[in-house]
Every structure is written in structure tokens, then in C-alpha cells.
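Of the protein chains in this complex, all but one are displayed in their positions.
So, subunit A:
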Amino acid sequence: MRKARTLLSVYLAYMLEYRAELFLWALAGALPLILMGVWTEAARGGEFPLSPGEFARYFLMVFLVRQATVVWVVWEFERDVVEGRLSFRLLRPLDPFFDHLAAHIAERLARLPFVVLLTLLFFALFPEARFLPEPGAFLLGLGLTLLAFLLRYTMQYATAMLTFWTERATSVEEVFFLLYLFLSGTIAPLEVFPEPLRGLALLTPFPYLVYLPAALLAGQKVALFPGLWVMLLWGVGFLLLSRLLWRLGLRRYSGQGA
């Protein structure tokens, strides 16, 4: 427990060194807020499953969920391997999986004030996005946001393990990111997807990274099952995959001369 606390407090100090960058990163995640403008305008004119107010709320929650689930471990890991710093991590009696995880959680705490500030600003700009959430669904949404973060982390960690073979795992991540952008509900809520695509998307891990928690938080009526099972299945799958790749990769790394 002390281990986790110290890790968090040191990484928090580290992240606070980069306040300005953090603010810019938070701002860079404002894409959903731009899309919010586009979709609410569109909803005023045409027939859509969501009202302009619902669209606004949904995209606000997309913004928040994405802020809460930012993961960059693949870039960090690639740098570690390329620059040979992985050796230092291997000399410590702590699995880098947890080391990086602690850094991510600390960053989240450091980012929080900026996110609150941006949210207040957007409440001022888009009054239709203001709403009083239902406590039950909202709490459930928060829990799912946490799960979404863990899923995204394990997915990207598994991708990061490819660094052992290609040293360009970030390119693989960028391909994933494209899929993520379209299938996660970042660009449009899944309600507006045409049916076969929507069903297909729900079988991939992506909607559970953004859409499901955001829709719950926004108070939309969404079915929790079987989505939650699909999400957990992907989570466990990626966790096992990342552990397997870690073992194989390590063998290769030490085989190549660390």
C-alpha cells in the first residue's frame, strides 16, 4: 500500500512539473466538444434518435470519459526499449506494468483541475448540456469509466509489447486509434450507426472505451448486457495476451543483448 502511495505521490510531482503541457493535452482532447456543436446543429434540423440536448450531453460525457481514459504507455514503452532504459526497470523488483499504471493514475489526478475548468467553460457556452444526472446510472457510468480506462490500458500495453519485435509499436497503435475513433462513439453516438455496423461495432472492444460509459453518464437508455460481458472478455483477453507477449518479448530482448 505504501508502495502504491509513494509511486503515486512521486509521479504526481512529476506530472505537475508539466502543468502547461497537461493543460494543452486536456485542450487537445476537445474534439468531442467541436463535434457536439456539429451534431446539436444537425439534430435541430433533421430526424435523429437523440435530441439536441441529448447530443450535447452525450458529447460532453465523451469528452470527460476520454479525459479519464487517456493512455500513452505504448510511446513510453517504445522509448524505454529504444533508449535502453528498460534495463533499469528490469533491475527493479517491480513489474513495469504497475510502474506505468501508477504514472497514468497520477497524471489523471494532475489533469483533473483542468478538466473541471474546461467543463465549467462549456457549461457556460452550451447551456443545453447542463443537466442533473440520475445517481444510479451516473455511479454505474463512473464505474464503467474506470473499467474503460483499465481496458484501454491493457489493450495498449499489449500493443506496447510488440516493441520487442518491431520497435515501431506506435504505428500499430495509430492503426488501432483510427478504429477507435470511428467505432468507439467518439465521432458519433452508436445510436446513429446503421444497424449491421452497430451490431458489429458492439462486438469489438472500442464502444466500451467511450460510448458505453459516456451514454450511461449522459443518462441515455442503454442496455448494460451483454455489452459488459463483451468488455470484460476483451479485458481479460488483452491482459493475458500482454502477459504472454511480455514473457516472450523479454526472452527476445535479453536474447538480443538488452
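The working rule: a contact is a pair of C-beta atoms (placed from the backbone, for glycine too) under 8 Å apart; a residue touches a chain by one contact, two chains touch by 3 or more; residues count from 1.
Please note the rule applied: contacts and distances are computed from a predicted model.
Matching "acetolactate synthase", "Imidazolonepropionase", "RNA polymerase, sigma subunit, ECF family" or "ABC-2 type transport system ATP-binding protein" against the UniProt entry of the left-out chain gives the name "ABC-2 type transport system ATP-binding protein". The omitted chain makes contact with subunit A at the following residues, 2-3, 5-7, 9-10, 13-14, 17-18, 84-85, 87-88, 90-94, 251, 254-258.
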